[in-house]
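Of the protein chains in this complex, all but one are displayed in their positions.
Each chain gets a letter, A and B, in the order it is written, and its residues are counted from 1.
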Amino acid sequence: MTALAQEPTPAIRLRALGRRLLMSEYLILYLCIALFGLLFLIEPKTASPYNIKNLLSNIWPLLVVAIGQTFVLIIAGIDLSQGSVISVTSVLGAAFIAQSANPIIFSKSPLWGSLLSEGGGVLNGSPLGIPVALAVMLVVGLAIGAFNGIAVAFWRIPAFMVTLVTSMFFGAFAILLAKSENIIDLPDSFSAIGDSFGINGALQFLSIAMFIALGLAVIAHFILRRTVFGRWLYGIGTNGRAAVVSGVPVRKVIVLTYMFSGFCAALASIIYTSRVQQGRPTLGEPFLLDIIAAVVIGGTSLAGGRGKILWTIFGVIFLTLLSNALSLLNVAYFYVAIVKGSVILFAALIDVARRRIALQAV
Amino acid sequence: MTDTLLRFEDVSKAFFGVTVLKGVSLEVERGTVLGLVGENGAGKSTLMNILGGVVRLDSGQLLLDGNPYDPAAPSDADRAGIAFIHQELNLFTNMSIAENLFISDFPKRRGLPLVDRGRMRERARECLAMVDLDVSPEVLVERLTPGERQLVEVAKALSVDARILIFDEPTTSLTARETERLFEIIGRLKESGKTILYISHILRDIMQLADAIAVLRDGALVAHGPKASYTVSSMIAAMVGRDLKQLYPDRTSSPGTEVALEVRQLSKAGIAERIDLALHKGEVLGVFGLMGSGRSELARIIFGLDEFDEGEVRIDGQPVKKLSPTRNIRNGMAFVTENRREEGLLMEATVADNLSLAALPAFSSRLARAIRSKSLATAVSGSVEALSIKVNDAFHDEAKGLSGGNQQKVVLGKWLMTKPSILIIDEPTRGVDVGAKFEIYEIIDGIAAKGTAVLFISSEIEELVGMCDRIVVMGTGETLATFDRAQFDREALLRSAFREHVA
Partner (left out) sequence: MSRQRLTLTILRNMPAILFVLVFILFSVLDPRFATVTNFSNIVSTSAFVGLAAVGMTFVLLTGGIDLSVGAAMYITGAVIGMLLQQGAPMLLAITAGIVAGTLLGCVNAVLVARVGLAPFIATLVTLTAGRGVGLLLTESRQFILPQEMRYAASSVLGIPLPVLVFGVVVVVAVAFLRYSATGRQIYALGNDAEAARKAGLNTRRLTASVYIISGFCASLAGVILVSQQGSISAGLGQGVEFKAIAAAVLGGTSLFGGVGKVFPGTVIGVLLVQMISTGLVYLQVDLYLQEMVAASVIFFAVVIDAQRTRILGKLERRNIRVEKGLGREAAALPASP
């Protein structure tokens, strides 16, 4: 077919380079660097310590929830309910430890009388308050994830449909519980989770959120690369039938994966809630698209079988940079929606292109 | 006077680097039935797929009525008057027979873009009459038996006035009566001038139907001539083509007396009927049968992939209540399925990942299930060496880049790493080249010698005769006969497998 004796023309060389770049793992990292450079040129404030802190504080929680989504995408699923898990756990967690609650606003809420009352949350003032609130949030995340997983694995409902419905249900539930209001007046010790340690100099960027995110990333990376569970995830995502025959407990793994995704969403909610210092029933709403965009643009395939924590880290950085840029440049809301939609589209197109190239390379 | 309708000239085809057809040259005369026979993987289906526009040839050409014929898609073949009745029927179960017949070419009302249901029904009735199918054309296909659906496919071919009809193993789901009816129809088609290409494993049927016979072996045409010059035995001889003794390794194992796996009165509606089986340690028990005899289904039930209605499965003497792959693997069972692409391998994963998939739990720590990568890597490399898997870098090369034989060895290797005491293998040498076949036979013999019980399912008599200690013959979900090594006889085995169809 091809005359191999031909000297490669510049056009062919360029195409080959383009192909190598596309297939490279670090594509998104390059894009991040390019984007950062571009932003710096347009708006030098981008590199200010204040902005960097801002960037980082957005990166950590997004990374946490994106790690959960990465696992789900690897088994060729999807979890559209993470945003709602963030919302509902935020409300529930705050309800336990609020230091006061306005009866005019909250008396009609289902939580009134049980969790919430005039004196605040039921565990207000108790030393167990915050730990229990955190535990409840995580358990709720696990429970919603379990429901998603069971519906997908045992009742054979398409993942997007299950998590879409769960998203609707718990999103509405969160607003119902909080009567569309934010639960304010949370104890300072809780809000400290999202803050930095107040150290100056080079260490000013450290925060509890950072340790949570990086710690989770390390654990998740370990699971994916070094454990049996990780191998099972990739196997299921690559060929579910072969996985069954090879003895992988597919259904159990699917349930656990969605539980992990719910857990990550709840964990991220802890960080977000402490940052805004409120229990917000709409906390997770803006994030659904961000999460998927970040994971997919990082290189994890929507079709399953491919994905790495490192890629997700790159994707999260990219998306946060992008959001940061859009807000620095004061871009209107509707443009943001268009841009985010385009990012997912762009990422999905790269994914399709990559798979096509991989198929040809046999 | 020869009237050649179709000519294959030096047709070759390779899939993923594996040669499937090697320079096949063949002529088919108008108005005749050509019987196409050969073992699994000989290339019959691929040759017909090329004719039917499903795949494209790599080199050579096809001539139809003297003109070059190069279909890029099935629709081109349709237009050229070639109808392919596949083994896997392509009917839409949610639609009526009539709609299925005219799905790509509905009769329309004059001028309007609306389907003329009346005319469609009429024409459908005519087509159904041609195949003697006495069912209303309005009936949904999902209500039809497999035999009736087969006839609908034939009717579809007739409705487009095809001049060449290709049948690929058409009788696997037919009752005896339906098979007879099909043969009558084929006879009538021939008389009306149609040309028929008939692929089948059932050599007796070929002898009945065909005017000429072509035998393929390992992708090459090894024999071609009028039916009169063949017998069932000569066909088999042509298909095998070499001395039996040389092909198989000397058996070093011999069966023990302990029963490793026992199946008692296993039944499942429509699939299996009171099957009894006893597999001993160190024994290689063959399961022979024609296409559709229920062997793979039985294996899937034993391994826990499908459920069963009645009966019992005992491993090491203990009855197992709920069979599942995970539990069976823990009890030492392994299953090499017949379709490595769909269920045996992770094509986009590395060879190493594939090899380790089933044995992972054994190579992990108790806590956290962390993989002991060094010991796993050693085991994987050992496996690659022991099985002579030809791969550059098992830890980076993907399974899909390997040849069929090496892919099959990877599947075997995966299971051997679980150190099974019972190994079920289904068509292990399908799509595998000769050299690799021998290596696989050696591996199987080696496993049995170490005491593993092997259940060897195959449609190739020679293979079973060469490798097994006993052979069970199955047909339509029942066990028909059992042969001890001393009684092995190719003709006798084939005859007992045919018994169902003779009735």
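The rule we apply is simple: contacts are C-beta pairs under 8 Å (C-beta built on N, C-alpha and C of every residue); 3 or more make two chains touch, one makes a residue touch a chain.
From a predicted model like this one, the values you see are computed outputs, not experimental measurements.
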| item | value |
| --- | --- |
| Shown chains touched by the chain that is not drawn here | A, B |
| Candidate in contact with the missing chain, chosen from B:E122, B:E273 or B:D316 | B:E273 |
| Residue among A:I12, A:M168 or A:L329 that touches the chain left out of view | A:M168 |
| Among B:Q61, B:S75 or B:Q318, the residue in touch with the chain that has been omitted | B:S75 |
| Sole contact to the chain not displayed, among A:A34, A:A47, A:I219 or A:A337 | A:A337 |
| Contacting the left-out chain in the complete assembly, out of B:K108, B:K390 or B:K450 | B:K108 |
| Residues belonging to chain B that touch the chain removed from view | 54, 73-75, 78, 90-96, 98-99, 103-104, 106, 108, 113-115, 117, 135-136, 138-140, 142-148, 173-175, 178, 269-273, 292-294, 297, 476-477 |
| Contact footprint on chain A, counting only the chain that is left out | 78, 151, 155-158, 160-162, 164-166, 168-169, 171-173, 175-176, 180, 289, 292, 302, 332-338, 340-342, 344-345, 348-349, 352 |
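Methods note: only the chains that are shown with their structure count from here on.
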| item | value |
| --- | --- |
| Centre-to-centre distance between chain B and chain A (centres being mean Cα positions), rounded to whole Å | 46 |
| List of chain A residues in touch with chain B within their complex | 222, 226-229, 231-232, 234-235, 238-239, 241-249, 305, 358, 362 |
| Chain A partner contacts - residues on chain B that touch it in the complex | 16, 303, 305, 325-326, 328-329, 335, 337, 342-349, 353, 356-358, 360-361, 364, 368-371, 373, 400-401, 414 |
